[in-house]
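Some notes on the structure that comes next.
Removed from the display is one protein chain of the complex; every other protein chain stays in position.
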Amino acid sequence: MNDMRFTERAVVEDKKIAAKGVQVYYGSNHAIKDVNVDILDKTVTAFIGPSGCGKSTFLRCINRMNDTIDIARVEGDILLDGEDIYDAKVDPVQLRAKVGMVFQKPNPFPKSIYDNVAYGPRIHGLARTKADLDEIVEKSLRRAALWDEAKDRLEQPGTGLSGGQQQRLCIARAVATSPEVLLMDEPCSALDPIATAQVEELIDELRERFSVVIVTHSMQQAARVSQRTAFFHLGELVEYGETGQIFTNPEDPRTESYITGRIG
Amino acid sequence: MTDASIAGAAPEPKKSSLLVQDARTRKRNAAEARFRMYGLGAVCTGILALVLLLASILSNGLSSFQQTYITLEVALPADKLDKNGNRDRAEMAKVSTFGYQPLIAAAMEQKMTARGISVEGLSAKDAAGLVSKEAPAQLRNFVLANPDVLDTTRTFEFLASGRVDGYYKGRVSMETAQLDKNISPEQLQLADILLEEGTLETRFNWRFFTAPDASGQRPEAAGLGVAILGSFYMMLVVLCLALPIGVATSIYLEEFAPKNRITDLIEVNISNLAAVPSIVFGILGLAIFINFAGLPQSAPIVGGLVLTLMTLPTIIISTRASLKSVPPSIRDAALGVGASKMQSVFHHVLPLAAPGILTGTIIGLAQALGETAPLLLIGMVAFVREYPAAPPEGFFDPASALPVQIYNWTQRSDPAFVERASGAIIVLLAFLLVMNAIAILLRRKFERRW
Partner (left out) sequence: MPVLWLVIAVLLLAAAGYVAGRQRALTSAGNDPRDLHSLPSYYGSHVFIKTAVPALIAMMLWLLVQPLVIESRISNVIPDTAISADTTRSLVMADVRRVAEGLNLAVNQGAMSAEDAARVRADTTDVRERLGEVGIALGSDVEPYVLQAAQSYRALSAAMSTWMTLFVAALAIAGCAIGLMRTRKDFRARNVVEAAILALLMLASTIAILTTLGIILSMLFETRNFFQQYPWHDFFFGLTWSPSFSGRGGASQLGIVPLLWGTLYISFIALLVAVPIGLFAAIYMSEYASPKARAVAKPLIEILAGIPTIVYGLFALITVGPLLRDYFAQPMGLGESASSVMTAGIVMGIMLIPFVSSLSDDIINAVPQAMRDGSLGLGATQSETIKQVIVPAALPGIVGAILLAASRAIGETMIVVLGAGAAAKLDLNPFEAMTTVTVKIVSQLTGDTDFASAETLVAFALGLTLFVITLGLNVLALYIVRKYREQYE
């Protein structure tokens, strides 16, 4: 485990999301059991754990993507800046503008690169003029480190890009709505190592402006990009803390087993 | 990766509470609700159209299952019907239905005087007008079949005329009778008296299912017998031809055909044939089967052949789908124990695909049963009163078909035929319902998940 270099930047102790006693059921299946977690602002938080442990399910709770699954039911409170996002008065549409999401497989829309990035600002009405929109698109593409590659082909379809470029396009698309939190569901699992490295570097940059939550299969990746790590196992949050501490000195034996490769 | 960090120019997004919807979100949500309503409206419109369609057909057609009958005792004098008195059928046949008409009038008059019924301004001849024009023919057929009934008085049950029948179904009223030369209000009054007295009654109309078609003046006698039989013959032809040919084609294409241009051509061909307008098949039938091959017009065999060609694509497409759904492991297992390719297909794959094939076939047959346009072109519109003979000769006899009979009736002027046509549609839909129900049951029962 030599390549685990722990980031040693100062962590801002500013609570962005607070989850209290979250339970998720898929039909009769109890997928998330009583999870309590505080996610900090301007921090990269990694969710790790064996597949099927509920880390992606929990991630989808944070911007209420589980609403789109008919049989899913969420209990407990998730507070964003102190407001309960499952409150009846909350519109998931407004919530998702604040809490963006990047998915496992790059899923650019079958539109031009420009339209892909401009999609969010357009539906949320963030740009008043065409110039505004151009600016947002450029800025987002720059943030996603895609501007240099894409600036000459903005009118070409986003589906024509390579896998890594597509994923960065999706990140640019998510960034374009100026979210406060960015959720990433295994953003690198469909990418090759070089593209993965680019995306990881990008995640680190994004931390300056957003709170980033990333679900990952790869412990190395969690160690490389995150400041805090949560370990999920069988729907429970086993351990949550500073990344360095989780990886070097886990408190729970299950965490240790996973990190040393005995379960997973 | 330096360009990612320049940025910063954009103002920080305004902090807004999640609990308060801003104006834009409200607008967007309203648009969302509207869009959803459009969708719901579309679904409801579709269902409403279905309901309207069925309601219109049912309300017009259900009454055709009821029919008004008049019971009369008719004297059958031998001196009128068999002048030479030797009971020779050939001679008796020379008395046409006109010779029988007065007997019915007499019977009616006798009944009225016996019961003391009279309606002002109604002659005996008019009174006999309550009875269908079909009645003399019915009487004549009965006498010719049983010559020894002559010189006796027999009780007959005659159809009431179409207008009287319509009076009890709400199609004819005293007001319309005033303007109608086929019926007068007085006749309807008489009908009411006869009804009270039990001579006239309305009950279930079995003849509708068995009787042949009747001419435009006597809708009350028209039935679906020949049409049902003709449709049945055609379905037999379709089943006997389309099923084996369709299955053979599918087996070849799915299991044996090499992937080459010819196979491609056949496949494109089949999917196109499935979308060729049905009337084009009628033109094909007329040109090839009737004009070229010299098969008789209006014959179920020609209709069956045309419908076979139309149904083939449906059967082939569903058969191929069910062959495809049999997993390759079954074929491998059979080949693995030394079966030939042909044996593996006929012993294992085909039996497993059979339920799917059967379902597809039934659905194809149901389509064929309701098809009208091509049958018009091959002469099935002809007026046919004779039942076709038993197969195989019957396949070559003129016959009608259910949907064509419906079309035929819509072309007649007497409104009573609209009722008949709607009734025939109910019969047709009932057949289709049964066939589809069987298909669904088969699918439920044998559905297999691999």
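The letters A and B name the chains in turn, as written, and every chain counts its residues from 1.
Following the convention adopted for this analysis, a residue touches a chain if its C-beta (ideal position, glycine included) is under 8 Å from a C-beta of that chain, and two chains touch if they have at least 3 such contacts.
Predicted model only: the values in this text are computed from it and were never measured.
> Using the document's definition of touch, tell me which of B:A78, B:V149, B:L236 or B:I266 contacts the absent chain.
Answering carefully, the residue with contact to the hidden chain is B:I266.
> Which listed residue, B:G162, B:P300 or B:P313, touches the chain dropped from view?
B:P313
> With respect to the chain omitted from the figure, which of B:I245, B:A321 or B:L335 is a touching residue?
Residue touching the absent chain, from the options given: B:I245.
> Going by the touch rule given at the top, which residues of subunit B touch the chain that is not shown?
Touching the missing chain: residues 28-29, 31-32, 34-36, 38-43, 45-47, 49-50, 52-53, 56-57, 60, 244-245, 248-249, 251-253, 256-257, 265-266, 268-273, 275-284, 286-288, 291-294, 309, 312-313, 316, 340-342, 366, 369-373, 376-377, 379, 381, 392-393, 403, 406-407, 410, 418, 421-422, 425, 428-429, 432, 436.
> In terms of residues, what is the contact footprint of the unshown chain on subunit A?
Residues of subunit A in touch with the missing chain: 63, 65, 68, 70, 93-98, 100-103, 105, 107-111, 119-120, 123-124, 170, 173-174, 177, 183.
As a convention for this text, only the chains that are shown with their structure count from here on.
> Taking the mean of the CA coordinates per chain, how far is subunit A from subunit B in Å?
62
> In the complex, go through subunit A and note every residue touching subunit B.
Where subunit A meets subunit B, its residues are 80-81, 83, 85, 87, 89-91, 93-95, 98, 123-125, 135-136, 139, 142-145, 147-148, 178, 180, 198, 201-202, 205, 208.
> So in the complex, which bits of subunit B are touching subunit A?
Contacts found on subunit B: 1, 3-7, 9-10, 13, 15, 17-22, 24-25, 28-29.
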